[in-house]
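All protein chains but one are shown at their positions in the complex.
Should a chain be cited, it is by its letter among A, B and C, assigned in written order, with residues numbered from 1 in that chain.
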């Protein structure tokens, strides 16, 4: 059986259960899923409240790089069966899941946790998506820090 | 705000999205979720096919020990905000999620992955639940290997 | 004599043929002594005796732990949930 890979850059609500079902095959016994959500309240560093985030993407490149992240996961953890990488875009309010990285395998010790963590780390490094934070005191672009190497 | 803890031993279908929403508070920005599902086909060790699993629990003690796992997580990772530990029981067919351990926090580097992994490891050690596997060649109880210490 | 309830799960329930029984035991009976009694009563328990796990009132118990009055004892194989 082929190993399923789901890549989705979408304005629609994330359906974790449906996504998980899409990356579950007969040999699958374990999944690790990371989701990120909009914080309404941030305590650390620069404490603030958030009304909503506006996400935008360079769509064709973002989808290409999400596929690349999935390929990198498969190279590093050959025991991973299914991979789903989803990034939601548009206006997103506190409490809303914005991204999901899910990896499945036969057993929980086959790298599912490490692979999901790698996936979200890489998504935040190389997938061209940006968010602007709108709060009671105005709006601000959130700027990342990673500079990809040419061809990365 | 109090940190939510959801403990559920249930015969009902797991709703990942609803469970995640219950452990998302205004300061939450990240979640790591582990789910286990029934394998229809096992390749490793003792290769076999599975028609379904019958799960049973010593319910009051199982719920008590699931609460204990949540407390252990909070002691080890004080930055964890929400915890959901769900074990489904009854007759479960291949592809069906049987358990979920989800941990939320403000950021992904606050221990969510480690905490979810610890949670499933501990559930498999101390929560009194057993499964019988029914396949084309008959049925067999799956037996664990961990012997809890008195009072553990 | 004390009255106790003994519950069996998974393989042990199959071997005993019953989910739970009520028993009368002498004061001072330990988990070890109870399981010895049960093996006499249910010889099929012999083969799982050494891997058996015991709980008293929903808490894992030591072999030499003395069983209190009205205890809820549970005996079962190593757990296999998840």
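Note that contacts are C-beta pairs under 8 Å (C-beta built on N, C-alpha and C of every residue); 3 or more make two chains touch, one makes a residue touch a chain.
None of the values given here were measured: they were computed from a predicted structure.
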| item | value |
| --- | --- |
| Touched by the hidden chain, restricted to displayed chains | A |
| Subunit A, residues in touch with the chain not shown (by the definition above) | 36, 55-58, 60-62, 64, 87, 98-99, 120, 123-132, 141-152 |
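Please note the rule applied: only the chains that are shown with their structure count from here on.
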| item | value |
| --- | --- |
| Longest centre-to-centre distance from subunit C, chain (CA-based) | A |
| Separation of mean Cα positions, subunit C and subunit B [Å, integer] | 26 |
| Whole-Å separation of chain centres (CA-atom averages), subunit A against subunit C | 49 |
| Centroid spacing, where centroids are CA-atom means, of subunit A and subunit B in whole angstrom | 23 |
| For subunit A, residues that touch 2 or more chains besides their own | none |
| Residues within subunit C bordering two or more other chains | none |
